[in-house]
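Up next, chain A:
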Amino acid sequence: MAEALLQVEDLKKYFPIRRGVFQRTVGHVRAVDGISFTVQKGETLGVVGESGCGKSTMGRSILRLIEPTSGVVNFEGRNIVRLRKGQMQAMRRQMQLVFQDPYASLNPRFSIAQTLMEPMIIHNLYGSREERLDRVRRLLERVGLDADYARRYPHEFSGGQRQRIGIARALAVDPKLIILDEPVAALDVSVQSQVLNLLEDLQEELGLTYIFIAHDLSVVRHISDRILVLYLGRMMELVEAEELFADPLHPYTQALLSAVPVPDPDAKRERIILQGDLPSPANPPSGCPFHTRCPVAKPVCRERAPQWKEIKPKHYVACHAYA
Partner candidate 1 sequence: MSVFWKKGAAVAASVGTLALVLAGCGASSSNNTTGTSNTSSTGTNTAAGKPVEGGQVTLDMIQNIRDLDPALEFDTASNEIVSQMYDQLVTWKNGTTDIVPMAAEKYSISKDGLTYTFHLRKNMKFWNGDPVTAQSFIDEFYRVLSPNMGSGGQGFYEIIQGADQYAAGKTDKISGLSAPDPYTLVIKLSKPEAFFLQALTLPFASAVDKKFIESVGNHQVYKKNPTFDSTQAMGSGPFELQTINSNQIVLKKNPNYWRTDSYGQKLPYLSKITFNINNNDQVDALHFQQGQTAWIGWNFGGDGIPSSAYPQFMSNPNLKKLTVSAVQNSVQYVGLNTKLGPTKNKLVRQAIEYAIDKQAIIKLNNGRGKVANQPLPPGVVGYDNNLSPQAQYTYDPNKAKQLLKQAGYPHGLTIDMYSENSPDQVKFDQAVQGQLAKVGIKVKLHTSSWGTFLNVAEAGKAPMFWLAWIQDFPDASDFLNTLFNSSQAPVNNCTNYSNPQVDKWLNQAQYSDDQNERNQLYAKVTDQVMEDAAWVPIYYDVFTAAVQPWVHGFYIPKAGTDPLATIWIDKSHQKG
Partner candidate 2 sequence: MAAMQFETPPAPAEAAPPAKPFTRKFWKSVRDFPMLYLGALIIVLLILAAVLAPVISPHNPTTQFSDGLTESGIPVGPSAKFPLGADNLGRDILSRVLYGAQVSLLVGVISTVINLVLGVLVGTVAGYFGGWVDNVLMRVTDVILAFPLLLFAMALVAVLGPSLWNVLFAIGVLGWGTMARVVRGQVLAVKEFEYVQAERALGASNTRIMFRVILPNIIGPVIVLSTLNVGQNILVEAGLSFLGIGIQPPTPSWGNMIEAGMQTYQVAPWTLWFPGLALVIAVLGFNLLGDGLRDILDPRNTQH
């Protein structure tokens, strides 16, 4: 775990808010507001946060499915933000995305074989149709599905099976990095664990690197090496998974962890119930974005955004409490 596969520096994605007769831009939704991190080869970086924290936008900006407003995304040392359209399309072979909704992410008009061959056709892999079909069969088996399913259509599968197909599609081009955007959120508990296990196995076997985006803390903890906590498009905390849960430093992380219901009736935990709603990313609070709900907010939090600092070894936090 030495080599950095992906290096994100000060990534920003602002969506313009247009108003008025001429649709002038009157402001921006700061969906992603200055995110930097590095992902090592073979690592899983978990990204957590509540809705509107920009985690999905971040994932898509890294892949340039949404053009980032600014920032650098170095993939194996190449800044892919600068790549031209054609180069970028070729680059997509290296980095794939698995979606949340297993019902919406498969083209209902494509058979499974077509779905899985599509990436091969686009990138002109495996010369003949037979070779491609052969590859499809192997892929299906790899994700734990019967090779005969190739002829079927998505509606004939259950959610878990579809998610496996989605993963197989991502694998079809032999990517190095897979961004998993809430891959198990739509699945039932019993199936969710199947998919998580599959992901772990694939990572081990193929040496994949994951960015795992989720809102479910227990799932993220389970699969991640390190975890990045986002709030309103900004980074709050970044640290190894075990440590985040053992010793959360940021008040937001602490509140988040305490709010997770634990399937243990005897668990006695001190619950921090945050007041109020999430502020709108279109109009984020000044200073530290969390200060409006923070139980330990100080006047300075309102004025200045806290620095991103390494408080403990490899434990980064943005909070004035640790200034």
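For anyone wondering why these and not others, all candidates are chains of the complex that A comes from, given by their letters.
Note that in this section contacts are C-beta pairs under 8 Å (C-beta built on N, C-alpha and C of every residue); 3 or more make two chains touch, one makes a residue touch a chain; residues count from 1.
Not measured: the values here are computed from a predicted model.
K.L.:
Which one of these touches chain A in the complex: 1 or 2?
P.N.:
2
K.L.:
Which chain A residues qualify as touching candidate 2 in the complex?
P.N.:
Per the stated touch rule, the residues are 60, 63, 65, 88-93, 96-97, 99-101, 104-109, 118-119, 122-123, 144-146, 152, 155-158, 160-161, 164, 166, 169, 173, 191, 194, 197-198, 201.
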